[in-house]
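Next up is a structure, given as structure tokens.
Note that this complex is displayed minus one protein chain, with the remaining chains in position.
Note that the chains are named A and B in the order they appear, and that numbering of residues resets to 1 at the start of each chain.
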Amino acid sequence: MRLFGVLFRLAWRNLWRNHRRTTIMLCAIAVGVWAMIFMTALTRGMVDQMIIEGIRTLPGHVQIHNPKFLDDPSISNPVSISAQQSFDDPEIVAWSSRVKVPAVISSERESRGITLLGIDPVAERHISFIKYDEVDGRFLVDSDDKGIVIGAKLANILETEIGKRVVIMSQDPDNDIADRGFRVVGLYTASTGAVEEAYAFVGRATVQKMLRIGNQTTEVVFVGDDYRDVEALYEVILDAVDDSVSVQRWYETNTYLGSMLNVMDGFVVVWIIVIFLALSFGLVNTLMMAVFERVREIGLMLALGMKPGSILGQILIESMLLLLIGLVAGNMLAWATVMSLQGGIDVSVVAEGLEMFGAASVLYPKLNVDDMILASKVVLVLGFLASLSPAWRASRYKPVEALAKVG
Amino acid sequence: MHIVLRLAWRNLWRQPRRTWLTTGAMVFCNILLVFMMSMQFGMYGMMIDNTLQIFTGHLQVQAPGYKDEQKMRQVVPNILPLANTIRAELQSKAVAARGRTFVLASSEERSYGVMVYGVEPEFEQNVSNIPGLVRDGRYLRDHDAAEIVIGSILARNLRVDIGDEMTLLGGGADGSFAAAVVDVVGIFTSGVTAIDRNIAEIPLGLFQETFSMRGAGHQIVVVGEDLDEVPLLQMRVQSVLPAGSELQVLDWDTLQPGLRQVIQADMSSSFFMYFVLVVLVSFSVLNTQLMSVLERTREFGIVMALGLKPGKLGGLIMLETALMGMMGVVLGAFAGALFTSWFTTNGLAIPGMEEMAAQFNLPAKMYPRVNLLTLLAGPGIVFVFTMLAAIYPALRLRWQNPVEAMRVA
Partner (left out) sequence: MSAVRCVDLCKTYRQGDQDIKALDHVNLEITSGDFVCLSAPSGGGKTTLLNAIGGLDTPDSGEVYVAGQRIDNLSKSDLADLRLRKIGFVFQAYNLIPVLTARENIEFVMQVQGVPASERREKSLAILHEVGLETLEDRRPAKMSGGQQQRVAVARAIVSRPELVLADEPTANLDSKTAGELMELFTALNERHNSTFIIATHDQHIMTYAKRLIRMLDGRIVEDIDQRAA
């Protein structure tokens, strides 16, 4: 330990001997680390938003369906759990049972295909992507509400407005056409026009009556604390239901979002490694120069009885110090950048393009402590490995020859 | 070889390991840039082609407002004669008229809302790849037959097969109730979920009759030889539109603004990444050249004392850097081309990427496209930044005083 003290002191002072070189290298490391973390924060922010948005529009964190519903999303495959059954567990933050059926909506002018959601607006309040108080007009009041709430863009296409009537056509379990007129009571806006065109909301009891399905539903959705960790919630639900229904996590329901998360995780690792590799050339170069210009001192230390291992350690400590300072600077820089962008980055210029991803037009970078730790770990571990070669060379000098070296 | 050039070259190899490491950084960066850019352009090209091939085509003639609202009554009147006129003008068969509306499609057991296209069976195959994607049964043949071709997921959901009957319910252009009974003659699989689940095609004659179109349609699709030809085609199509008509000729970029924006969004994030890589390499070069200048201070002092101007020495440093940069460009572009061309033949499949790729109409395996631009743009930029990075070390020499320089041991 005492030896570490002297090695540390030597490493630290040697680091600042050629302050220009060290500063340039530090800048490079800091910029590299900044880029690693900032870019990661941007993608994380985007994916996070997409997934949260996606989970809200669609599946919740965990869902229950009739096992046949997944292949044949029809009202003929309802969930046998009655809406009265209650789920009670601390893992469940909110839950709701829905009737979700494909339907055709028609105004006197136009017809469109939509996904009709028969919901209980009270239970849905904390699950839905719609903020009830921001709806133009009003949102549904209860399960028996006779009105319909549609997206603003759909209303535009249908040339309808609040107070006007639209006709909903769908299929009942016997494949007879079930239709019913609804009065438009509210128009909602969503992050993308595609969502506004796709979903219409009606009272669950009203749609059950229209489809003649008693109190059956097609899905039950559950929301837990965090979409990233739904396993506990999943287990709770699995225990609460029998084999007649299938329970799925969100990433099984929406494989696009699920794979998105994996692809982004992969991207983050690849990006961090690529940046590191670009840095490693400079790092090895700097260390080599440092060793090369210090050959005589290294010979002296060896002659005085210092073990080669200590020389190796000294160079490695120097490299780690360089990386650590660079890491701290880079992390702080990234943190500052992300903080200054808390208001979000407006990327509406390419909004329609991002819509293809399912992303919104304001990007909120999201600093993830795990990513900062990951980047730092990668830099330190790979940096250590990259430093081994110059450090090893330094420790292999023969004292007599090194001392005699004319520099 | 010129003496200065020889001097610069020899100086580089005084510290071979350092020179190789610095060149290595450039080569690494260049390989990456060549590969990523080729990948990008390959991907963009494929995205555009695949997206446009399905339905959009290169150009469409539409009624004003139809693009955004797609209302049933925003029609192209007398669409078949107009399509013929355009075909005659362009002397091309890649022109097809379509009608498009939303219906409730019912089989015996199920009902789903679908987008129905009324198409010209003899021309549709020239503007869309859907006819070619029919795996079961056949594509439409007759202009007026009560036939339908549907996507495979839709067929599964409706529980229908070739020969089964389906009912289409919707609204006519005049607001009337419209219905048709059709036989399933073909089932196509595009691999894009949204298309396989939501799309059906019937002959245009049947479409017009069922939906009270009175000879009108919604779009005339034109496909040219390649994307560069589009502006010219657009002018020629425009010129044959009936006088006084309000019809618009829209190019693919206007029809699919998302496509270009996805590319822009992707490009800007890629360019950010490239920029960071290039900056990191520049730091590496800056460090190397600065060290090289500092450790030769004494030597420079001597030649300056002999009367050589500092400017000349600065030039020497720039020349050394340029030589190193050239090695980086040549080796990087060469290695990058080798590396990338392996993937151009074998393709790159990223596990878990299929879902995302499908979202952008891309196959699971991607093929980079190497061309002169993707090959030289990256290395060229790296070279420029390398030279910029050498400016400071070169300038430092100017501030050097020979006597002082010599005193530094």
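Going forward, contacts are C-beta pairs under 8 Å (C-beta built on N, C-alpha and C of every residue); 3 or more make two chains touch, one makes a residue touch a chain.
None of the values given here were measured: they were computed from a predicted structure.
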{"item": "Chain not shown, its touching partners among those shown", "value": "A"}
{"item": "Selected from A:14, A:216 or A:319 as touching the chain missing from the view", "value": "A:14"}
{"item": "Touching residue (missing chain; options A:306, A:322 or A:394)", "value": "A:306"}
{"item": "Residue among A:137, A:344 or A:399 that touches the chain left out of view", "value": "A:399"}
{"item": "Touching residues (missing chain, whole complex) on chain A", "value": "2-3, 5-6, 9-10, 13-14, 17, 296-297, 300-308, 310, 399-400, 403"}
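Rule of thumb we're sticking to: only the chains that are shown with their structure count from here on.
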{"item": "Approximate Å spacing (C-alpha centroids) for the pair chain A, chain B", "value": "25"}
{"item": "Residues on chain B engaged by chain A in the complex (per definition of touch)", "value": "15, 17-18, 21-22, 24-25, 28-29, 32, 69-73, 101-104, 106-115, 156-157, 159, 169-171, 175, 198, 257-265, 269, 272-273, 276-277, 279-281, 283-284, 286-288, 290-291, 294-295, 350, 352-356, 358-360"}
{"item": "Chain B-touching residues of chain A, taken from the complex the two chains share", "value": "18, 20-21, 24-25, 27-28, 31-32, 35, 39, 42, 71-74, 76, 102-104, 106, 108-114, 156-157, 159, 169-171, 175, 177, 255-256, 258-260, 262-263, 266, 271, 274-275, 277-279, 281-282, 284-286, 288-289, 292-293, 347, 349-358"}
